[in-house]
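Yeah, one chain of the complex is gone here, protein chain that is, but the others are all in their spots.
Residue numbering begins at 1 within each chain, and the chains themselves are lettered A, B and C in the order written.
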Amino acid sequence: MTKEALKIVTIGGGSSYTPELIEGYIKRKDQLPIKDIVLVDIEEGKEKLEIVGEMAKRMVKAAGLDWNVELTLDRKTALKGADFVTTQFRVGLLDARVKDERIPLSHGVLGQETNGAGGMLKAFRTIPVILDIIEDMKEQCPDAWLVNFTNPAGMVTEAAIKVGGWERTVGLCNVPIGHCSSASEKLGIPENELFFKFAGINHFHWHRVWDKTGKERTAELIDILYGPDQNEDNNHLKNIHSASFHYEQIKDLGMLPCGYHRYYYIEDEMLQHSIEEFEKGETRAQVVKETERRLFELYKDPALDYKPEELSQRGGTHYSDAACEIIASIQNDKRTEMVVSTQNNGTITDLPYDSIVEVSGVVTAHGVEPYNWGAFPSGAARGIIQNMKGMEETVIRAAVEGNYGAALQAFTVNPLVPGGTMAKTILDELLYAHKDHLPQFADKIKEIEETQPETVAYVDELMKSNNPALVGNVEN
Amino acid sequence: MTKEALKIVTIGGGSSYTPELIEGYIKRKDQLPIKDIVLVDIEEGKEKLEIVGEMAKRMVKAAGLDWNVELTLDRKTALKGADFVTTQFRVGLLDARVKDERIPLSHGVLGQETNGAGGMLKAFRTIPVILDIIEDMKEQCPDAWLVNFTNPAGMVTEAAIKVGGWERTVGLCNVPIGHCSSASEKLGIPENELFFKFAGINHFHWHRVWDKTGKERTAELIDILYGPDQNEDNNHLKNIHSASFHYEQIKDLGMLPCGYHRYYYIEDEMLQHSIEEFEKGETRAQVVKETERRLFELYKDPALDYKPEELSQRGGTHYSDAACEIIASIQNDKRTEMVVSTQNNGTITDLPYDSIVEVSGVVTAHGVEPYNWGAFPSGAARGIIQNMKGMEETVIRAAVEGNYGAALQAFTVNPLVPGGTMAKTILDELLYAHKDHLPQFADKIKEIEETQPETVAYVDELMKSNNPALVGNVEN
Amino acid sequence: MTKEALKIVTIGGGSSYTPELIEGYIKRKDQLPIKDIVLVDIEEGKEKLEIVGEMAKRMVKAAGLDWNVELTLDRKTALKGADFVTTQFRVGLLDARVKDERIPLSHGVLGQETNGAGGMLKAFRTIPVILDIIEDMKEQCPDAWLVNFTNPAGMVTEAAIKVGGWERTVGLCNVPIGHCSSASEKLGIPENELFFKFAGINHFHWHRVWDKTGKERTAELIDILYGPDQNEDNNHLKNIHSASFHYEQIKDLGMLPCGYHRYYYIEDEMLQHSIEEFEKGETRAQVVKETERRLFELYKDPALDYKPEELSQRGGTHYSDAACEIIASIQNDKRTEMVVSTQNNGTITDLPYDSIVEVSGVVTAHGVEPYNWGAFPSGAARGIIQNMKGMEETVIRAAVEGNYGAALQAFTVNPLVPGGTMAKTILDELLYAHKDHLPQFADKIKEIEETQPETVAYVDELMKSNNPALVGNVEN
Partner (left out) sequence: MTKEALKIVTIGGGSSYTPELIEGYIKRKDQLPIKDIVLVDIEEGKEKLEIVGEMAKRMVKAAGLDWNVELTLDRKTALKGADFVTTQFRVGLLDARVKDERIPLSHGVLGQETNGAGGMLKAFRTIPVILDIIEDMKEQCPDAWLVNFTNPAGMVTEAAIKVGGWERTVGLCNVPIGHCSSASEKLGIPENELFFKFAGINHFHWHRVWDKTGKERTAELIDILYGPDQNEDNNHLKNIHSASFHYEQIKDLGMLPCGYHRYYYIEDEMLQHSIEEFEKGETRAQVVKETERRLFELYKDPALDYKPEELSQRGGTHYSDAACEIIASIQNDKRTEMVVSTQNNGTITDLPYDSIVEVSGVVTAHGVEPYNWGAFPSGAARGIIQNMKGMEETVIRAAVEGNYGAALQAFTVNPLVPGGTMAKTILDELLYAHKDHLPQFADKIKEIEETQPETVAYVDELMKSNNPALVGNVEN
């Protein structure tokens, strides 16, 4: 890229993560000749945008920088001439996540807001919006890079590239970052002396690790992390319950799973834990809402001009920093080794050529150059991720077409949703519950309202209890 | 093939299905120049072998044929010079199936003796035996064809070909036959005026149907069978509960599912029904034992010299007739259109080249020539079958190596088994329960016996209740 | 299909092959409820159309049939309501073929009018016309089947399906038919007791043969046809010089080559022979012109009401009969085993999924169902056909876009054209020579005329000599 005066636009700028983003830019001030930072949000997020936006201005000022930080509700105008667009918006705010998690859990089914029932609904709400943003970008900033960290990051990135046609999209996730630092710590070897190779899709990837003598350390790490002698918490993800993988299974796998594999490999334990949270009114969404509330209290302090420690409780930590690094690497052709969601193009031969995958590669000025991965070592790894990808494709198709059959199909094949009648029940309830944010499903939702009074009643009743106060427009 | 004096050997000859096989040969007496029919069984099945064997002799005699029907427990000698070997044995007899189904169900998990927890255990017991048979065949009848209808027919066939190296193996199933006659009946068109194209794997395939004007009738059949107006029982399989598919999902699929897809697409309803059966002591295995008992009572009648009507209650009807048709088609290069388990070789591009798939094709003198299928129409169909194939590969690997890690992996990724801790619990219990028939897992089973007293106690207790009398060596 | 009153339209109806087509329909009168046969040609072919058309009428009448045979120059109107459209036109008539062959040969390079330099030019002229026909068909007969036997049949069929989007296209060639009868004769086994399996692309396919005992006879046929003891002419193709393949190479191949493989496997001998023909003024095109002339003399005889024996000299014999059989098989869902050009869809895994390939299959009412082929047995077979397919794709791209770079690329990679400067020389000369039939290359041709006087002079001079009288609009 190598522009001389950068304009960076953040959609969902009112998010509690914004200070991390600003901190990331400040850390890279020598690499990023920023002129304008524009934080965009929608009417419902205005108050939060102002709070966090003012704080962003204070941070920039405290760093002695003359960057212009602008706050706006006018997305289209904001995009004019942008060099980078980052997306961290949440359609329907955290309240939507509360529904995504609580409705399935009320039936004893995982909500899982990224790849489970909740994640599929989030995709239904988000994909039309990302496609709208891309339409604006085609007009306003045809050469800009889109750095997406709105979840479900894999499906949203796939929709942006395959449906929207915006090839300059990079999807981001903080999960791999945590696995790298965890491996480094467990092996007692600095991170930059290890070689990590990740492959899979967002929140469903595996990795292998080598040291600088060329020795593969994957098996050793499996032993340390999941072997018979491990007796501590090896999960670095704040937002995932730390149930322990079954050692023999991971050993057979021969690769290190990601934290989210718990939902697939030890689904029953994760479910039980989620149900307990649900019963206490402490689903992850509810907890996050409270964390958010406290963060925004802090942000209001006109004396605060740095990222507060409390933000690291939020769950998505490192996300924004990774986004800043991608921007710096594109801008400067740094060729930083990163793990990103990008076009497969045969990198993983077991997945469709035109899919989006999450893999290791270098970030250059012209985009991501992934390291080739090839085939997975065994049918068990291959098959389960192929099923996940099939589910993702079906979710995108349903989201774009407003296709109820496809939506039901996706719910049926998603391994986190018990097949069949329950899948249909939950899908119908979620569609009704999110009716304000699913215009493409309007006809079907109307039909549900008219012909399934029990669905309407169930959702209305459920939403009454434990319905936390509306908090705002934030991610994760 | 075109031999002039055929020798056909049936392993598991004491099965209740044998009369159907004999009837099939008799029906095709003009196409099959049979000299010897040898029914082989093991010591435990001797009584049944004698009952059904005598009846087979009566049937041949009644047909005025001079075929030599021989009964033996000496498999190796029996195979000498065989032209065709058919396999319908069940390791551990029906009692093993009772365990396969009741142990998972006791935890509220489907047993499903073909592709579920039960089916995986059946594969663990059966694959070493089929490989032994192949070792014998290499010595005794190196040019013979192996026609396998021992379940899980897909995995057993894949092991025979990929592990045993016996390329002259054809796997058989009766499920497609039923779908063809059902389609014919619903459309009011003779079966031979329809063109059926099946693709998938054993007990997990879809099909499309065209009429003789070239019009595809698949969508119409979906409407008739699963549409809003259907109000009757459309399931032609005796052994599968007739819960109804969800119409919108099948419509989105665009292909006709097979009966076993109920376990995946409406898993919850199938599970609920199975649990009810379990609670009444009427799991399918238990019912079949009783059916078997009654059949053998009939077979004992020295006046009975034809296949009794009651056999059609057994569930696997048409299996044996299909086996006879395969033999006749190979013998005479008849090029009969059939649906069989055979080498993929790119027929289904979404599945590994060297896999076994169940597809439509013609049966020639040199083997099966499948019609090309290509890719599945959508990610949802593609992904779920890729996962099933990955599971199958892992089961075979576990069975051949006695690899506990692989076994746990297979249980973890099998969509009919809830992932995680429950998968391990059920696997351990099943291994212990079947210890007499799993020599390759002997070490692991010993470890379970020594270190997991709760597993041992649970299984021992469960096996006490509802444990039906030992019946014999029969299939399905 | 199963229509009750068929309308069959033949584009290039003035071809000398038309009597074979008519004979084919008459032979199948019980299978084909024909009402209308429309023979279409262009102004330049009017005289021949009338001669052969009148003869067609006499043939129909002599057969005692009431079919309506119509002759017209109005293609669009003719297509109205057609059930089948067959194409046997030649853009530029046989004179174009004379140029296709003589210009390359004047430089000592093979013309080869199907896959060589001549064939590529023929594709440039023909593809725009087939796409025009398809545009008419979309309007006039949206459900019709297109049976193409215009060469290069593979590329024309691929353009029709991939570019024109007309999936109901079947491409036809007579080469496989000859190989089947030759194998039958050499082995002394009736053709219907052999199983043939062909795979490749038009004029570049291999085959294997089995007998009805299931024994593969391919190696034996290689020995008979090309082994050390063979001393006779084993080439059944009238239009190809009978140079002998090198036995060791064909043996290593393990499949039977097609006649056209001579151009690739013994290119030097074929070239030498072609140069001799060229020098005598007896290139194939010139000989065919003379044959045509004589045929039309015969056709003029008002007493002739059957296909004359002399037509079998023409080279493309069986083509039209095969076309009739395809029509009959589609009409009656006969499922005749044939070798046709159809969509690959993974049938041959070594070639692109969306390619057109020439393979064995059955012809049903809904189209061709090819037998799966899989991968070729060795890299040598795989690589050379992959190169041919790459060349074909490039020719089609050049033809559709009028893209000179692509045309030069195709000439460069075509194995029958020596790479480089000669490729460019011949391409330029051929473009100029065919300027009346290459509107899409008009700009480039103009540039050649203006800047390459030596090209213009060379072609003008060459065309003066041996330039046979214009004969007409016929195929092959």
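Going forward, contacts are C-beta pairs under 8 Å (C-beta built on N, C-alpha and C of every residue); 3 or more make two chains touch, one makes a residue touch a chain.
Keep in mind it's a predicted model, so treat the numbers as computed, not measured.
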- Determine which of the presented chains are touched by the chain that is not presented, and list them. A, C
- Looking beyond the chains shown, say which of C:223, C:269, C:305 or C:449 touches the absent one. C:269
- Query: Looking at C:383, C:439 or C:453, which residue reaches the missing chain?
  - Reply: C:383
- Query: Per the definition of touch given earlier, which of A:5, A:62 or A:375 contacts the omitted chain?
  - Reply: A:375
- Message: Given that one chain is not shown, which residue among A:77, A:181, A:312 or A:345 touches it?
- Response: A:345
- Item | Chain not shown: contacting residue from C:3, C:27, C:186 or C:251 | C:251
- Spell out, residue by residue, where the missing chain touches chain A. 1-2, 193, 195, 197, 210-216, 330, 332-333, 335, 345-347, 349, 353, 361-362, 364-367, 369-375
- Query: Residues on chain C that touch the omitted chain in the whole complex?
  - Reply: 246, 248-249, 251-253, 264-270, 352, 378-384, 386-394, 397, 403-406, 408-410, 412-413, 415, 418-422, 424
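Here, only the chains that are shown with their structure count from here on.
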- Treating touching as the only link between chains, describe the layout with one word: line, ring, star, complete or other. line
- Compare the CA centroid of chain B with every other chain's and tell me the farthest one. C
- Could you please state the distance in Å, as a whole number, between where the Cα atoms of chain A are centred and where those of chain B are centred? 43
- Query: CA centre of chain B versus CA centre of chain C: separation in Å?
  - Reply: 48
- chain B, residues touching no fewer than two other chains: none
